[in-house]
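Here the complex is missing one protein chain, while the rest keep their positions.
Presenting chain A:
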Amino acid sequence: MFRTALRNVFAHKARLLMTVLAVMLGVAFVSGTLVFADTLSNAFRNQSAKSYDDVAVAVTSYAGSDTSEKEYGLSGKTLDRLSAVDGVTGVYGRVEGFAGVADPDGKLIGVGWSNKGSNFAPGKDGKDAAYTFTDGSGPVQDGQIALDEDTAAKGEYEVGDRVRVATNGPVKEYTLSGVFTTEDGAVNAGGSLVLFDTAVAQKQYLRPGYFESATVTAAPGADDARILAAVEPLLPDGAEARTGKALADEQADQIEQGLGNLKQVLLGFAGIALFVGIFLISNTFTMLVAQRTKEIALMRAVGASRRQITRSVLAEAALVGLVASAVGFALGVGLAVALRSGMAAFDMKMPAGPLVLSATPVVAAFAVGVLITVFAAWLPGRRAAKIPPVAAMNSIHAVATTKSLVVRNSIGAAVTALGAAGIVAGASAGGDDGRMYIGAGAFFALIGVIVLIPLLSRPVIALVRPLLVGPFGVAGKLAGQNAVRNPRRTGATASALAIGLTLVTGLSVLGVTVGTAIDKMTTDNIRADYMVTMANGGDLDGSALTALEKADGVSAVSPQQDAYFRVDGDFVSASAVTPGDIEKVLAVDVVSGDAGSLAQGRIAVAEKTAESRGWKPGDSVSVTFDDDQRATLTVGAVYKDSEFLSPVLVDRKVMDRHEAKPSIRQIFVKVDGGQSAANEKALVDALGDNPAITVMDRQDIRDEFGGAINTLLNVMYGLLAMALIIAVLGVVNTLAMSVFERQQEIGMLRAIGLDRRRVKRMVRLEAVVISVFGAVVGIVLGTFLGWAIGETVATEIPGYALVLPWDRIGIFVVLAGLVGVLAAMWPARNAARLNMLNAIKAE
C-alpha cells in the first residue's frame, strides 16, 4: 500500500502544492521561532558570561526597608578593605544612574530607558577592566566624560568635542575624553553609556564617597568562592556579595525567561497558522479521494480492506507532511537568521553569536508537520474507506457528496449555542473568571461556527447574489452559484479566513474600544497644555519645577510628586501638588469641602479612600512622614476618584520639609495662549534645552497613554498575517480544485460564447464571494468576542463604551475581497486558458 501512496503523491504533485506550502509555512513559523530563541538565548548566555568574565565577586548595596537612605551604599573605606583581601587584584566601585546624551541638534540619542551613566573607576594601573578605550582615555576630573563607541558615532562626537549630557539635574556640557567599547549588556543591546569621573558620578547618583556596587577581580586561577567567603564579613548591612559566575547565570536565566515568554507567544500564533492549515489540507485530500473514487473502489474490489485504504491515504499525507516539514524547517532557519538581521536593521542590537541548531526544533518541525498533515487527512481517509467496491463499476464520475448535513448542523448549532452562552455568561460575570468563561466559550463558538459554516454559506451567499448579478451579469450569477455548490469545501475554505478574521476583529474591537476610552479619559481629565517628564520615566529634578514656575507665559504649574506618609502604620499613596494650580491642570471634581484649602496645609481625599477610612472634610488625620516626624493633617476636601489623581493630595510645601529629594514623576503646565510651537519652545528653553526631559503636548500625552494599544494591535496584526497567508493559499487551492473539476462546464461555456475575460471574472468572483463570506463570519464572531471581553474590563475603565471600528472592519472586508481577487489569479488564468475541445471531451 505504501507504494501506492508514494505513486499517488507523485501523480498529484501540482494538486498537493498548496498543501505543501501551507504545512511548510506553519512549520517554518514554528522552527524559526525555536531556532531564533535558541540562538538568541545562547548569544545572551555567552554575553552574560563574558561581561562577568573578569569578575570574581560582585557586591551590591540594597536600599532595604530597614536601612534608611543615609546608610545605603558602600563607602570608599569598605572598598579599601576589600582590596586588602588575599588574592584580590582590583576593586572597582560603581554608581549608576540615568544620563542622556544630546546629539548636535539637541535631541536625545537612543530611547530614554536605555540611557545609562556610570563612573570610570581606574585601578592602580589607571585602567578600568570593564572598559576598553579605542580612542582617548577615561574621565578623571569634573567636566570630562567618556562615551561608548556607538553613541559617540551617532552623535558624531570625537575626543575633545564638547558634549551636552543631562542627568536628573540640569543639562551640563562636558569634554569628551575618550571613546570605549564594553561587554555591558545594556550597551550591547543598543543603549548609551556615559562614564563620569567617580567623584562626579557619586555626587549626582548617590552621595560623595559612596558606591552602589563594586566588582572584585582576582588573580587568574583564584578560587571565587574563597574570595566570596573572605569578602562577606567585610560588608555593611544591606550589601550582598555574589560570585561573578552566579550573577552571570542569574542574568542568563532572566533573559531566558523573557525569551521563553516571547517564544510562547510566537508559538501560539504559529499554532493558529497551523490550525488554519488543517482546513486546506483536509480539502485537498477530500478532493484527491473524490477523484480517485473509481481507483479506490477497484482496489476494494480486488481485496484491499477498508483499513488499508485509510492507511494508504494517511501514508500519502505523512509523505507530504515529511517533505513539507523538511522544506519548512530550512525556511524556518532562514527566517530566524533574517529576523536577527532584521532586528539589527531596526537598531535593536542583539549580541552576536553562532546560529544554534539543537535537536528540539528539528524534532518539533517534523512532528508538527507530519502530525498536522496526517490529522487533517484522517477524515478524508475514512471517507475513502467507505467507498463501496461497486463504485468501480459505475461509469458516471462520482459527484460531490450532497449527503444530508442535518447531523452536522445539529451538532454545530448545539456547540455554537454552548459557546455563545459561555461568552455571554462570561461577559456578565466580568473579571478574570468571566474572561476564562469567554475563552472557553470562544473556543466552542469558533468550533461550532466552523461546523455550521456549510449551512450558513447558502443563505448568506444567496443574500449577496443580487449584488453579483447586477454589475457582473451572467459571470456573477454563475460565480454565486458555484460558490455554494460544494458547501463543505466552501465552508472549510471560508473557515480558514474566518478564524483569522475572528481574532483580528476581536482584537481590533477591544483595542479600539479600550483605546477610545483611555483617550476620552485623558482628554477629559487633563486640562494642562503640556506634560513634562523624564525621558527614562524616572524622577525630575526639583530645578525643572522651579524653572517652569519662572518661565514666561506659564499660568499654572503643578507636579504630581510622590508623597510618602503613613496613616496608622500603612503607607498612603499620595501626591504632592501645587495648591490652586492643580485644579487648572487636572480635573479635580470636588464632592464636598473646598480644594482651595490645600493651600492651608489641608489634604484632599478621593471619594473611595474617604469612604473606606471614614474621613469627612474637617476630620483630623494623624500621619507619620518618611523622616519619622508626626503631624496632624485636616481633611479639606473630598473629590471623585480619577485615574490621574492619587487617592490623597497634599500641598508640596508640606512634603518638602520632610523629604530630602522630591520624587517628581510629572509636571503639568498650562500656558497663556494655549498650545503653540512658540510656547513649547519657551518651555524647552526654560528647562535648559535638556535632552533628557520630554515636553509633551496634548497629542503626545494622548499617544503616551493610548499609543501602546495601537502598537500592540499592529504587532498582533503582523503575527496573524501568517494565518491569513495560509488562508489565502486555501482559497487558491479551492479554486484550483473547482476549476479542475469543472473543466467540462467551462469548456461548454466557452463554446457557447462566454469569453475569456468573463470566465476569469466568474472564477474571481467565486473567490471573492468565498473570501468575503469567511471574513464576514469572522468579523461577526470577532465583534461578539471583542464586546464580551470588553464587558469584563468595563468596570476597570471609567467611561468605557463599546466602539465598533467601522473603518477597520470596512478595510478588513475590502482586504478579504482583494485576497479573493489575488487568490483567483492563477486558477482564473488556468480556467481562461483551458483548451475548449479537450475540456468538453473530458470525462
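FYI, contacts are C-beta pairs under 8 Å (C-beta built on N, C-alpha and C of every residue); 3 or more make two chains touch, one makes a residue touch a chain; residues count from 1.
Here, contacts and distances are computed from a predicted model.
For the chain of the complex excluded from view, the name given in UniProt is "ABC transporter ATP-binding protein" [choices: "Aspartyl/glutamyl-tRNA(Asn/Gln) amidotransferase subunit B", "TonB-dependent receptor", "Carbon-monoxide dehydrogenase large subunit" or "ABC transporter ATP-binding protein"]. The hidden chain makes contact, of the residues A:K127, A:R698, A:R756 or A:R829, with A:R756. Checked against the hidden chain, the listed residues A:G473, A:G618 or A:G718 yield one contact partner: A:G473.
For the options A:N482, A:T578, A:S597 or A:T694, the residue in contact with the chain missing from this view is A:N482. Although one chain is not displayed, chain A still touches it through residues 399, 473-474, 477-478, 481-482, 485, 744-745, 747-758, 836-837, 840, 843.
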